[in-house]
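Heads up, one of the protein chains got dropped from this complex, but the rest are sitting where they should.
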Amino acid sequence: MDVIVTEDQRMLQDTTRRFVHKRAPIEATRRCVESGQGFAPETWREGLELGWVALFVPEAYGGIAEYTGGAIDAAIIAEELGRVVYPGPFLPNCVAAFAIADAGSPAQQAAWLPALAQGECLASACFAAPGPRGGIEPGALRVSRTRSGYVLEGTASGVQHAEQADHFLVTALDEQGAVSQFLLPFDAKGLTTNPLDPIDLGRSLAEVHFHGVALGEDALLGAHGAAAAQFERQLQLALVLQSAESVGLTDRVLEFTLDYVKQRYAFGRPIGSFQALKHRLAYHAMQLEGARAAVAHAARAVREGAADAAAAASVAKAHSGKFATEIIRDCLHMHGGIGMTWEHDIHLYLRRAVANEALWGATPVHYERLCRLANV
Amino acid sequence: MDVIVTEDQRMLQDTTRRFVHKRAPIEATRRCVESGQGFAPETWREGLELGWVALFVPEAYGGIAEYTGGAIDAAIIAEELGRVVYPGPFLPNCVAAFAIADAGSPAQQAAWLPALAQGECLASACFAAPGPRGGIEPGALRVSRTRSGYVLEGTASGVQHAEQADHFLVTALDEQGAVSQFLLPFDAKGLTTNPLDPIDLGRSLAEVHFHGVALGEDALLGAHGAAAAQFERQLQLALVLQSAESVGLTDRVLEFTLDYVKQRYAFGRPIGSFQALKHRLAYHAMQLEGARAAVAHAARAVREGAADAAAAASVAKAHSGKFATEIIRDCLHMHGGIGMTWEHDIHLYLRRAVANEALWGATPVHYERLCRLANV
Amino acid sequence: MTATNTPGRGNEELEDFRLRARRFLRDNLPPRVAGEPFMDWERKELVARDRQIQRALWEGGFAGITLPQAYGGLGLDHHFEEAFYDEAEGCRLPWHFGNAFNVVIPTLLAHGNETLKKRYIPGILRGEHIWCQLLSEPSGGSDLAGVSTRAELRGEHWILNGSKVWTTGGMDCDMGICLARTDPTLPKHAGLTMFAVDMKAPGMSISPLKLIRGNSDFCQEFLDDLAVPADHVIGEPNDGWTVVRSQLAAEHASMARGWHQGLKVTAEAASVELPGKYVDMLRALNLEKDSHARQLVGEAFVIDAVYKLTTRRVAVGVRNGALPHTAGSVASLMAARTDVRRTELLSELHGPAGIYAVPGGDGNSVGLDRVCTHRIGGGTTETQCNAVAERHLGLPKEPSDDNTIPFNQRKINSDRES
Partner (left out) sequence: MTATNTPGRGNEELEDFRLRARRFLRDNLPPRVAGEPFMDWERKELVARDRQIQRALWEGGFAGITLPQAYGGLGLDHHFEEAFYDEAEGCRLPWHFGNAFNVVIPTLLAHGNETLKKRYIPGILRGEHIWCQLLSEPSGGSDLAGVSTRAELRGEHWILNGSKVWTTGGMDCDMGICLARTDPTLPKHAGLTMFAVDMKAPGMSISPLKLIRGNSDFCQEFLDDLAVPADHVIGEPNDGWTVVRSQLAAEHASMARGWHQGLKVTAEAASVELPGKYVDMLRALNLEKDSHARQLVGEAFVIDAVYKLTTRRVAVGVRNGALPHTAGSVASLMAARTDVRRTELLSELHGPAGIYAVPGGDGNSVGLDRVCTHRIGGGTTETQCNAVAERHLGLPKEPSDDNTIPFNQRKINSDRES
């Protein structure tokens, strides 16, 4: 039940880890953070060459989807990216490529998929309403029919990489609450981006405002008013990738914390020999193993479109999000004063973990969703 | 801010502790539990002679209310009773005496207060509706006006000592939701008691059913339809006494657990020298100190009818209830296997603590009540 | 470490075995009844039936599939065993022999002399001997190497004196594997010896242990000049700790393989289920629309699912070598944590509706679960935490001279000194 089940997958993990170690280590993330420049485009392009997005793109459009494990492989990559708090737009571009491969017309696939796979296009998703309980349902944007197409109104919250994105995958509701999806460029008339000041310094966050944004029929992804199921599939993929990233964050922090407590001496002993720390670390290892199991299962269920995919994705998200924060917070604490300093990397991990716990539906939102999935 | 602020109060604590140690130690509670006989009447009568209920009864009716600290003194006694998981009806009889002294007519006071103070009458309270969120509001019973008086319908839940009680203090709502209170004998026509099988083996628990129980005007306590404020005062007193009892439970368990872990050796060391246990015990001592502070403050606020009495009583109840269970549960765990055996006393404490956490409003009910008190 | 895909014998032989097993099981074994416990020593009829079932397996030629023929087994490879358990999925299996198969037989095979192996392995296979483990003592549960039951050699017998506790099903067992101290002048791990003892012998008195809930599967034993033949030492005298370690390893391996869920763990993918019992509780309490109550149920869904997925991940990972065998301790720890957390959630959900049993019901309530759920049996969570921290995570041990000073010079419980 491990996320790694085949030799190909193990190779993918090794390759990704080596690449990330060389080209996008945590020091590179820190440079991005301190320069305020967002992610490094050259590393992102190199990642794309390794197939980071192409794994959702069919061969006909320049991808390798036929030869990959889809969500399973992407989760392997996401976990590695979590280990370095990678700042690039892996998740939204995977979701966009998956969405278009899943629901796009041949013309849309031909126009978008090669561009996404090669990095000529950078997409992000707009759907979530502002507020504490958003993140898993379209509800921010309202779509109306016009003579020549559609018009969008509203404000989407929690949009990651909005400032770097040149296209948006937009999910909106009509008067009746039916779901439609659209693809549109960032400079569409009436669309403005309001950058926020996020605690996750490695990733920009924005609200995107839609004031009478007019779109033609060709912007529609899937059928008008019938995109609920495709949105749910995209959501599940996003949850798996974000959960995998949180596992990667936690895994790496627990790794260097174990090293630290084995080396650091106080009162004539390595602090890792003190039982209070040992027991907390044992529980952390246990919850991390739980997160790994949940993410591995969810990746497979989502990939296979299994009956329990929706529940599995929410279980993975709720557990990995909650415990990434709890574990990393306590690991920071175990570092003592040094962990509180700007120079130590651990706060970059904690910032990402706290953001991940809240985005794509905070833990309470997924508990609630599980109740709905259980028909109550 | 200690619950003990005067010499009289310290003496009261010492006297109670000595009495309880001699006449109602935990071994006596165990005998009551194993015999299935409820509490021991002779001990209860001796306690009454010490003024356990008389402290709410004015001198004119054979009591000592003018010379006592009321809720503060009763909280001191309740804490001592908690230390031995005392099975007797201290709380409901204090509440009944307080209720009648607070709201009864001269005739009612003359009829009831001496009987309560001397143990000729044993009262319990019926008001709470069954279900998970009951315990602090009347809602179980419906009262209707008749030509000659009143008639009661409904089922009151969570009634402690119902089988031993000979009278009930009943709180009911009319059609408009206005609150009235009544005093009636256990053998009133139409009243039946359905004993439950409680986890707290030291105290009986029942549902009391009211099928067209007809009452005259003389049964009314206070004004018809205007008893909400007096019910609130009774509730606050009950919360203080129950919280104080939970503090007593916790205090005693922490005391014998500290003794145990200092004496018990494993791996060549007293188990109390292992840091994992030490740190948990430190947190337990901290939360117990918090419970003491909260109960002491609430007792004084309730005694003085302070503006924050309602909030203070809920804070005390929520904190003491939650942490009594948490702390005693973990102390049981620290005893290892022996703590799991019937012969060890700690389960008697844990049973009472879990029951106290749930009765008189479980923790969520008091969190919710605090929000309402904050006008939201 | 990875499982080989090539059966040790021809596929035909395996298929033949499978068909024979199918037929035999259909005709001879009772069906598995949903809700019937794997083990419940208080239900004597279940124990007795398990003896009959094991006897039937023996007579049918299906006992000890992978065990050596010299000791009564069939000497087949693990594919035959897997085929058998595939076929037996719907049957009641003799789970009260779990300890005998999972712990005692591997221990005897590794450390037992020929006399013991020849006598006791067939005894198990024939359904005659149910075994228990006499390890913990009243003076200290977690510190297994600190046992103080004494064994002294007098002539042809070792004479054992002391007491044991937390023995699962002790009243109904025939034999026990018993750790005792044979040389208290050595450091604590060095002076121990493991014995095979007759639970029915004179000098062994067994009484049930009454627990908080009022009942118990556990016993306490007093050993009063219990005589054990000299050839009933397992391993070497004063080398009992070596035996303990392989015994514990066998137990952990069997738990990691999923023995606690039966004798077999299926390798199929688990699925996330959202148990209807929680939904029923919400409805019964009229809290379907209460967002706080729904949070409690949502978390219960998550902890149950994560525990199930983790147990399976660990079982599969340990079996195929993707995870170290120490990962089993992680699953044990999670079992304890999940069970306790569940009682918190359900107590909070039920409030006063959870603190009594309705008359005429099974006497249970979520409040009673809250009082009784501690997961101390099988090692406290402290011991499990140490195991995860030291063996799985490689954290340093605490400084201690406890393992080096002679046993009889160690500090012991103050209440015993006074």
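We just call them A, B and C in the order they show up, numbering each chain from 1.
As a convention for this text, a residue touches a chain if its C-beta (ideal position, glycine included) is under 8 Å from a C-beta of that chain, and two chains touch if they have at least 3 such contacts.
Source: prediction; values computed, not measured.
Asks: Among the options B:232, B:308 or B:326, which residue touches the chain absent from this view?
Replies: Counting the whole complex, the residue in contact with the absent chain is B:308.
Asks: Among the options A:32, A:100, A:126 or A:205, which residue touches the chain absent from this view?
Replies: A:205
Asks: Going by the touch rule given at the top, which residues of chain C touch the chain that is not shown?
Replies: 290-295, 398-401
Asks: Mind pulling the chain B residues that touch the left-out chain?
Replies: Against the missing chain, chain B presents residues 1-2, 4, 258, 261-262, 269-270, 272-275, 277-279, 281-283, 285-286, 289-294, 296-297, 300-301, 306-308, 311-312, 315, 318-319, 364, 366-371, 373-376.
Asks: Going by the touch rule given at the top, which residues of chain A touch the chain that is not shown?
Replies: Residues of chain A in touch with the missing chain: 128, 130-135, 157-158, 194-200, 205, 262-270, 274, 276-277, 325, 329, 332-333, 336-343, 347, 350-351, 354-355, 357-359, 362-365.
As a working rule, only the chains that are shown with their structure count from here on.
Asks: Using mean CA coordinates as chain centres, what's the chain A-chain C distance in Å?
Replies: Here chain A and chain C have centroids separated by 42 Å.
Asks: Starting from the mean Cα coordinates of chain B and chain C, work out the distance between those two points in Å.
Replies: About 43 Å separates the centre of chain B from that of chain C.
Asks: In chain B, which residues are in touch with two or more of the other chains?
Replies: 274, 276
Asks: Give the residues of chain C touching no fewer than two other chains, as numbers and ranges.
Replies: 382, 385
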